[in-house]
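Worksheet: one structure, shown below.
For this view, one protein chain was removed and the others were kept in their places.
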């Protein structure tokens, strides 16, 4: 049963990337809120944009954690 | 049981792409907010469009992480 470990590594990396769907939804929710906020009060667009980018960075970091684990599973393990 | 590793790679790549449904929903949510914002305040359409595209880029990046892992599983592993 040679090669089974390689196949299971592939399954593990795939499972890790399932975790990327949360940040995808989360970024959508925060930008949705920012868009509605800018529409309601365009004068606050600068502050909204700054905080939106701050939030995106942290959510993106979660997706990058999943990516890092997937790549470690594939190349380091 | 030769070929089992190839089959499991296929399963792994498929699992990685499951992670793509989050960005899909997320892009929908943020564009939904942008559409409602532009309708409420068309004068802010410029700022809303800029930030919408910024958000889409980050969400798309999450989908591309999943795609990269899937392609690495298929062709590099």
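In order of appearance the chains are A and B, and numbering begins at 1 in each one.
Following the convention adopted for this analysis, a contact is a pair of C-beta atoms (placed from the backbone, for glycine too) under 8 Å apart; a residue touches a chain by one contact, two chains touch by 3 or more.
Owing to the predicted nature of the structure, the values given are computational and were not obtained by experimental measurement.
Undergrad: Contacts of chain B with the missing chain: which residues?
TA: Contacting residues on chain B, toward the hidden partner: 1-4, 6-36, 38-40, 42, 45, 48-49, 52-53, 56, 59-60, 63-64, 66-67, 70-71, 74.
Everything that follows uses one rule, which is that only the chains that are shown with their structure count from here on.
Undergrad: Taking the mean of the CA coordinates per chain, how far is chain A from chain B in Å?
TA: The mean C-alpha positions of chain A and chain B differ by 9 Å.
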